[in-house]
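The other protein chains are all here in position, but one chain of the complex has been omitted.
To keep things simple, chains are lettered A, B and C as they appear, and every chain counts its residues starting from 1.
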Amino acid sequence: MPELTYREAVRDALAQALRADENVFVMGEDIAEMGGSMAVTQGLLEEFGPTRIRNTPISEMAIVGSGIGAAIQGMRPIVEIMYEDFLTLSMEQLVNQAAKHRTMSGGQVKVPLTIRTQGGAGWSPGAQHAQQLEAWFVHVPGLKVVFASTPQDVRGLLWSAIYDDNPVIFFEHRTLYPIKGEVPSELEPIPLGEARVHREGTDVTVVATGRLVHESLRAAEEAERDGISVEVVDPRTLLPLDEDTIVGSVRKTTRCVTAHEAVARGGFGSELAAVIQHGAFDWLDAPIERIGAKFAPLPFAPAMEQWVVPHAAEVLEAIRRTVARS
Amino acid sequence: MPELTYREAVRDALAQALRADENVFVMGEDIAEMGGSMAVTQGLLEEFGPTRIRNTPISEMAIVGSGIGAAIQGMRPIVEIMYEDFLTLSMEQLVNQAAKHRTMSGGQVKVPLTIRTQGGAGWSPGAQHAQQLEAWFVHVPGLKVVFASTPQDVRGLLWSAIYDDNPVIFFEHRTLYPIKGEVPSELEPIPLGEARVHREGTDVTVVATGRLVHESLRAAEEAERDGISVEVVDPRTLLPLDEDTIVGSVRKTTRCVTAHEAVARGGFGSELAAVIQHGAFDWLDAPIERIGAKFAPLPFAPAMEQWVVPHAAEVLEAIRRTVARS
Amino acid sequence: MATVEERAEPGRKKVSEEVLRDFFREMLLIRRFEEKVEERFRAGELPGFLHVAIGQEAVATGVCSALALEDVFASTHRAHGHSIAKGTPAKKIMAELYGKTEGCSGGYGGSMHLYDLSVGNLGANAVVAGGLPGIVGAALAFQMRGEKRVAVAFFGDGATNTGTFHESLNLAQLWRVPAIFVLENNGWAESTPAVQQLPLPVDQMGKRAAAFGMKLIEADGQDVEAVYLAALAAREHALAGKGPVLLHLRTFRLTGHFVGDPQVYRDRDELKQERETKDPLRLLGARLDLSDGDFASVDADVTAEVEAAVEFAKAGTDPKPEDALKYVYA
Partner (left out) sequence: MATVEERAEPGRKKVSEEVLRDFFREMLLIRRFEEKVEERFRAGELPGFLHVAIGQEAVATGVCSALALEDVFASTHRAHGHSIAKGTPAKKIMAELYGKTEGCSGGYGGSMHLYDLSVGNLGANAVVAGGLPGIVGAALAFQMRGEKRVAVAFFGDGATNTGTFHESLNLAQLWRVPAIFVLENNGWAESTPAVQQLPLPVDQMGKRAAAFGMKLIEADGQDVEAVYLAALAAREHALAGKGPVLLHLRTFRLTGHFVGDPQVYRDRDELKQERETKDPLRLLGARLDLSDGDFASVDADVTAEVEAAVEFAKAGTDPKPEDALKYVYA
């Protein structure tokens, strides 16, 4: 199996989708000549030309909204919002328009739009360039929400998102772009709505997304040295959620930690905890521990930033806390 | 004690705050001559004049943002966003600016801004005029979030919000404006961050917000006829959350139902469930049941609308489910 | 201000009397439809939140008559007229207002969310300016595929204050997409008069086109012929690949903002005067020199159509509660 970086995997999915269907096109800020602020779209302009690889003005509302309009006309636009912090500028179109057109029209309209975005701390950008906002969208019927953590997943899921007939908000994590991983030689679409069990285990389940998948795998290895067997599950699609796999895992292990980089309060981990405590109530041997960023806007100074967002150590401590309960 | 409607109680808090401090002013769409689309600000223009009671153009971003700027200069602006669905248009200013200025400035800046808004289903407005979006803001450090359910609470909490030195998003529920209730003859500020126990009980705790407080009280009365004793708690302030009162109540009753009108998935009830399962794990005798809107954009036709949003009946069923667990 | 060439002058008679009579019929249909909506709302039969466009019928008819079936549009909270004028049968709209499955949005939308893809209605929008970005995208799709179609957005003067308006026109002009932005300038945003919400004098709102270098065409929104000619010119411009057009139409809202609005904020005399001098149906009737008999026969005809629409709607099917979940995803 070939190896790709996460960045290359995104690019490959885009390129293949662009080749496969002329209705697919990409638009966003600085995605053409510069190849995007994360260098994800590099080379696409050369292959597909400026009609299909479109730089836009700084106008997140119009970017998303024009994507919606084109999608309704049968295109499959992929729009890039440079940092997910700037999704705040397009919430109206995402929430009131993209998510609702289909229901409001009584099923006449389809919105096959993909909104790619990225974020994440770890590089001292300050408070406005590193938020993790996926939880908001899980609260919005009509949207689908994906957050991919590996090269293989990001490629297979992005393909499915592009060819899904619904608006999909597709989260990438900034610090994952350079990581490498094996991918199938042919792109294999990964259905939306299926979790991935990264590691089987018997004592605790860690349900993690994005960067925290990797931190959790690290924590799991550490825990194993202490004789704790950890199962690591990545929902990958946050909406719709693969409750069966997640709840099934916790029923097996009887303990659970949720882990994401987003602020813990009101985060996706809360939704997970709510679902899991309900579905695995009779199985649970310990309260579900939620790991997420501490409750503060992200400060600039590295010492504070690193302390605010979670790492393997916090996941490991939480694992230990759940196991300490008899 | 005098009786006021919820609408009058909001108006009274505004009027008293305007009288007490000349830094207080009100702005929003159609709040002046018309008195607001919910008739809440009626009469304020006459008493306080057009400088302090300001109609604005339709520009939710600028309304919130100029409120922030004025607040930083020492004013205490109260801005009204006509329907909370339109908060989607000001998310950038709410989340990236209002919530973060204080931290980003290393404590130099204060933002004593109140954002009043309202929403809620039950009158067939369709999908874009009845969302309940409070859960999003609970995920944003730096904001405070209030959702008041009675005349007394709405008056006392609004006063505290206006005089709080932080940005407070203040949710009112459309269908509550006409309800009546007793209020203290002198306005008594209610501290932010304190839950209210509406009704004591021993078998189940219902933690409810907004309209669902009233539905839950109705359900509790019904349940009592079956010999089930229900405690009803309204957090009132969603952020910061009075975990002690809520968790304490569930430790006592050993069962819990959360109830709000917002979509259940990813809603504030998930945060409550996550907190409660953690804090009351050893006490819980049944999984926490979450009641919220079903997973759909709100349809127009009354039969569908009524089915999507929850009422006393759903709360009652959930109460019964928790009690059925031995 | 637009040059004289860009203005469709009211005096310039280019439309045959026959066509004008058709316009009259349609405008009267819209009027009677909305009067019926007001009546049925007051009778407690119609749920929800309703806005009529009484006084603005010439805009709906004038613009939509200039469009082809394959052209698309997005409307606002004030959508009945646009929807009828673009070709959705009145009965399907009425059925929607009654929340029936026979409605043009299957009972899911309501008055503020009328859709009808079969005639290019991409949806009315209850968020001010919410439909504009989508129209840019629709026009972009037409441009990318080389289709000779235009995409049209209706919106009010209040909407021009939104960031969404600015971003949409800006992007449309940058990419020269075939879009027409129809500014239906009635000088009010709900209760807020022009002077309280517009930094430009109400008649100079066309200046907003200058911020984008966009083609501006202006016409008297109470004169259906002028509107029609202006819309034809706008469509021609857009289809010629010359880019989008801001079509500025000054019009008058001769009723409340919403059905049931007591209009406490409005000067009674002014309103009365506007009703007497600005009613597009009166103006067109006078111009056509309709006899009482002529008028009565058209009126009977459209009134019957509206009555039939109500019958159709009332006889319609209520959706099942659990159908709410039917279209969350495609």
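In this text, a contact is a pair of C-beta atoms (placed from the backbone, for glycine too) under 8 Å apart; a residue touches a chain by one contact, two chains touch by 3 or more.
Not measured: the values here are computed from a predicted model.
Contact with the undisplayed chain is limited, among B:53, B:70, B:176 or B:293, to B:70.
Listed residues B:33, B:92 or B:172: the one in touch with the omitted chain is B:92.
Of the options C:55, C:81, C:134 or C:163, the residue whose C-beta touches the omitted chain is C:163. Although one chain is hidden here, its contacts on chain C can still be listed: residues 161-167, 170, 173-174, 196-201, 204, 207-208, 210-214.
In the full complex, chain B contacts the hidden chain through residues 25, 51, 56-57, 59, 61-75, 77, 92-93, 96-97, 101-112, 141-142, 144, 165-166. Take chain A: the residues that touch the chain left off the picture are 29-30, 32-35, 37, 55-59, 61-62, 85-86, 89, 123-129, 294-297, 299-308.
Definition applied: only the chains that are shown with their structure count from here on.
Across the assembly, the mean Cα position most removed from that of chain B is the one of C.
Here the chain at the heart of the shown protein, by mean C-alpha position, is B.
Put simply, the C-alpha centre of chain B and that of chain C have 36 angstrom between them.
Note on chain placement: the centre of chain A and the centre of chain B lie 30 Å apart, centres being C-alpha means.
Each chain gets a centre from the mean of its Cα atoms; for chain A and chain C, those two points are 41 Å apart. Looking at chain A, one finds that residues 92, 96, 103-104, 141-142 touch two or more other chains.
Each of the following residues of chain C touches two or more other chains: 105, 107-109, 113, 125, 127, 130, 163-164, 328.
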